[in-house]
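All protein chains of the complex are present and in place, except for one that has been dropped.
And now, chain A:
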Amino acid sequence: MNATVPHAPQNLSRLQIEADQRRRARMLENQRQSKLVRELVTPEGAVIHLKLSTASERAGAFLIDVAIQWAIVIATAIGLSYAIRAMGSGSANIAFAVWLVFFFFLRNFYYIFFELGPKSATPGKRALGIRVAARDGGRLTANSVLARNFIREIEVGLPFQFLMMGGTGVSGWIALLGLVWSGIFLLFPIFNKDKMRVGDLIAGTWVIRAPKAKLMGDISSSAASQALPGRFAFTPEQADAYGIHELHVLEDVLRNSTEEVKSQVALRIRTKIGWQTQPGETDIAFLEAYYAALRRRLEQRMLLGDRKADKYDTR
């Protein structure tokens, strides 16, 4: 990792130190991210990279689901109370009975219903782009979905009940003991490398990210169609100034950034590669052309087994 830092100690400027620090931070972040990637080999022998969902994403999805459940509970309670008013007081008990049973099913089968569906995800999970999958890459069976959701009772239901108990009667020590015990379950996903909760462990499942990426246009093709032939002729040295990381940053800039950022980036690249701005040359055209040239160069090198990771990667 640090074999590619060629600077001699005497001419380390402050800027270079900062750049090195940034690079190290970036590499650490990459390493951390790659710990969440699991390889799935399909029966065709191809490798698919599954990215595990983080504990915070799952907590977020859970909160959304709980909010939806409560919204349903409150809405039906209000609806039933109107129904009782309309039908007279005699029906109150029956309405309450119906509501209790409904509450039980909502509490326990909300997750099961959605996770058995074709998307294998509750609305909360869908909102965050995650889904449930079998850990062995096989089918997500109904049994697994049942198991992982019934276990939720001791992970979430139990701490809640112990909290309620703390207020009434039962000795504080027992409530505290219960809270600690169920806290272990609640925090379980943070402390294992697959980010499984106990339910996942029992059911043989895990939760992965399933983002729906959109296929966008290829920047290099729009560069090729717009530019006049021969206008942007970069020398091999100029095309070698950056690596894959910078190419990807440039792709992000071109796809997502404002005009202002683009012109700043264009300025920095021109300075770095010593490019003379020609009359009538726009920043966008320059960036797209340079992107195409850089990608062509890097892809050629990659075909020969030479991945230039970033601009410091000089071999």
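In this text, a contact is a pair of C-beta atoms (placed from the backbone, for glycine too) under 8 Å apart; a residue touches a chain by one contact, two chains touch by 3 or more; residues count from 1.
Everything below uses one rule, namely that contacts and distances are computed from a predicted model.
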Omitted chain, identified by the protein name its UniProt record gives, among "Cell division protein", "Sugar ABC transporter permease", "Formate dehydrogenase subunit alpha" or "Membrane protein": "Membrane protein"
Hidden-chain contact residue, picked from the options A:Leu28, A:Ala142 or A:Val261: A:Ala142
Among A:Leu80, A:Ile151, A:Val207 or A:Ala239, residue touching the chain not depicted: A:Ile151
Touching residue (missing chain; options A:Arg26, A:His49, A:Arg85 or A:Arg268): A:His49
Residues of chain A (touch criterion as defined above) contacting the omitted chain: 40, 42-44, 46-50, 90-94, 96-98, 100-101, 103-104, 108, 116-120, 131, 133, 135, 137-144, 146-147, 150-151, 153-154, 157-158, 198, 201-204, 208, 210-216, 218-221, 224, 229, 244, 247-248, 251, 255, 292, 295-296, 298-299, 302-303
